[in-house]
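With one protein chain removed, the remaining protein chains of the complex are shown where they sit.
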Amino acid sequence: MTRWSVALRAALWAGLLSCGASIANAAGGTLRIITWADYVPADVAAQFTKETGIKVEVALSNNEELISKLRATRGAGFDLAQPSQDRILGPQQEFGIYKPIDLAKVQVDRIQPDLLATVRRNATIGGRLYALPYVWGAEGLVVNTKRTQINDYLDLCHADLRSRTSVRLRRPTLMAFAFAMDKDPFALYGDTKAYTALMEQVGARLIACKANFRFFFDNRDQLLNGMRSGELHAAMMWDSGGWRLNRENPDIKFIAPKSGALGWLDTYALPARGKNEAAAYAWINFTLRPEIAARIAKAIGNFSAAKGADQLTDPVLRAQFAASFPEGFKSVRWYPAIPPGLEEIEGRILDRVKAAK
Amino acid sequence: MTTFDLEAKALSKRFATHTAVDALSFGVERGSFFSILGPSGCGKTTLLRMVAGFIEPDGGDVEIGGRSMCGVPPNRRPVNMVFQQLALFPMMSVGENVAYGLARRGVARADRERKAAEMLDRVGLPGLAAKRVDQLSGGQRQRVAIARSLVLKPTLLLLDEPLGALDLKLRERMKIELKQLQAAFGTTFVYITHDQSEALVLSDRVAVMNSGRFEQVGTPQELYYSPATPFVAGFVGANNRIDGQVSAIDGDLVEIRSAAGWTVKARRHGTLKPGDAATIFVRPEVAVLGRSTADLALAEPAAVHQGTVESLLFDGANSAVLLREQASRCEFRVALPQTGRYADLKVNEPVFFSFAADRAVCFGVGSSHG
Partner (left out) sequence: MAKATASASQRLILWLLLAPALLWLFGLILLPHLDLALLSLRERTGPGEYAFGLAQYRTFFTEPLYWDVFVRTATISLIATALTLLLAFPIAWTIAKLTRGRLSTLLFAVCLIPFWVSETVRTLGWMILLRETGVIPGLLVTLGITEVPIEMLYRDPTILVGLVYTSLLFMVVPLYGSLESLDDSLIEAAYDLGGNGWTVLRTVVIPHASPGITAGCIVVFMLTLGNYLTASLLGGKNSLWFTEQIYTQFITRFNWEQGAAFGFLLLLLSSVMVWTGLRLSGQRFSDVMSRT
């Protein structure tokens, strides 16, 4: 590829996708964050603005869209991004969309060390760290216990749950089913051939199960509504959603599946061409304050990576956590970083599942 | 015993408050050319469309070829119509246009192509079957429209002002062609027009229509020379009209006196008595003109009127002069003799004129049907 065409493409997509927003809002007083729903509670942002004078602008996204947007602008348009920790290495190697974190500018001692270690393991490239932990949680099963009693992912395929369950047609589902099939996909990350074979097996299992999936959900509300209305009896779901349903209807429980819950960990990362780096660091340090972190955790319904926030966590949430994870964190598996190229293999399997009749 | 191809029996149509066709009854003889003449808006099209079946009558019946058409849809009636704007199908060739009706009757392709070609021959358009409609001249289209109908051998052909869209020269020529076509095919034509000259030239019989009714039905000559109503007298031909009051009655002749004081005599139509309001119609060609009373050379005694030339209306054989009667300043039109005499009249020149009283007709006002 010539330099010219790369430059051309970057200019083009930047122009098309960020639509001038980046130019208009490049003012020093603004922090532009691309993140998940609820991750920047309005009251927290307001307090931040009051203290620092920096305005906060939020764009909502999920991992894939976040990466796509940053890829399109080659890391411009946002000052802070919040991808999951396993989704940093591959895209960074492939597209170079982030810049390393300057640990001197962060109050690192406020971060829970074991979570920081996890991120260090997965998001260090060439000796430099590209992310810090923000919020974590686990994915498991949400079950309407009035209707069914299941305790692992493969149970979603029981004959009596026909058209009564749902999963996302995304990679976590492939991982969860692989573990439920007593395989360890993470161990095969480095072996493309073996990994492909495993994914094909998982795909076949999902296809066999397809009649049980009412739909593949795309957003949280779609799933929550399905569970609330009773159209769904069980689904693979994040803990926060499960606990929210539980608060509304005690019959609906979030459980850690027998084969283990998968732990996710979302991070702070700096887009390569973010304009307001100072504001990004200010925000990171601000949100690592225990009382702020606790407020954020409550708004999201998950747990903060900041030290001391746990003590301030909502007691209801703590009770729910204890009920869902009787063994504590032990059963939670963290995603390792995804090497580039794996997602293409998974993508083809997911397409096949979708196409199967 | 005459046979009627078309008989209307107390045919009526109302639109909201307006009666477009008012209990009309008439018959059209087989093989004849029948015209309906009337001003625009008098209900001609409505009448024709009831015959064709596009409008359901409110009352009365239509019989075609002796068969009642009550409840028969237009595509089952043995009549065809030539539309005001011709309505040729632009998406088809000339041949396909002519063969359209045959195709609808299930005539085989080869057969109908042959018949269409024959028909085009007969209407004087040989070899044009493959042309597109928009490649034809106005007159040729006219003939295609007629051919398209005649090829179906209808009992009755209805024509709704088919010459209206043509320019004057072409109209004159098409008049003659229509007449010849009708004679050649022998099909009964029912022709509607607001142009009296078309009706008079073409028709065996003419009905003069006014406000949904027929004022008079007769041969062109009857209409022209013996109008039955003031409307007919006024509508057919360029008639001089003098309004006044009956001042004297002398057998068949009446004398009326106009408001401006001109006294004129005419043949009486219907009953009149002195003092009645009345109107006299005098055709321009009935009057004679002279520079002196001697020039008038009257064969029988008649009143001589005096006037001045208002303007000269030169139109070849139809030339006329517009006069003002001296005392009353009434306008009066006199046809100029074909010899070219008096073509040199000057405006304001004093002249004399006269007409035989029995060739002028007098109607009482308000007695439309005499």
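Think of it as A and B in the order they're written, each chain with its own count starting at 1.
By our rule, a residue touches a chain if its C-beta (ideal position, glycine included) is under 8 Å from a C-beta of that chain, and two chains touch if they have at least 3 such contacts.
Just so it is clear, the model here is predicted, and its values are computed rather than measured.
Peer 1: Given the contact rule set out at the top, which of the displayed chains would the hidden chain touch in the full complex?
Peer 2: Looking at the complete complex, the unshown chain comes into contact with A, B.
Peer 1: I'm checking contacts with the chain that's been left out. Which of A:Arg120, A:His158, A:Lys183 or A:Arg214 qualifies?
Peer 2: Looking across A:Arg120, A:His158, A:Lys183 or A:Arg214, the contact with the absent chain belongs to A:Arg214.
Peer 1: Determine which one of A:Thr52, A:Gln93 or A:Thr313 touches the chain that has been left out.
Peer 2: A:Gln93
Peer 1: Looking at B:Gln85, B:Gln180, B:Ser311 or B:Gln338, which makes contact with the chain not pictured?
Peer 2: B:Gln85
Peer 1: Any idea which of A:Glu51, A:Glu231, A:Asp251 or A:Asp314 touches the chain not displayed?
Peer 2: A:Glu231
Peer 1: For chain B, which residues touch the unseen chain?
Peer 2: Answer for chain B: residues 52, 54, 73-75, 79-81, 83-85, 87-92, 100-101, 104-105, 148-149, 152 touch the chain left out.
Peer 1: Over the whole complex, note the residues of chain A touching the chain we left out.
Peer 2: Listed in rising order, the touching residues are 1, 5, 8-9, 12, 16, 64-65, 67-68, 71, 91, 93-96, 163, 169-170, 210, 213-216, 229-231, 340-341, 343-344, 347-348, 351-352, 354-355, 357.
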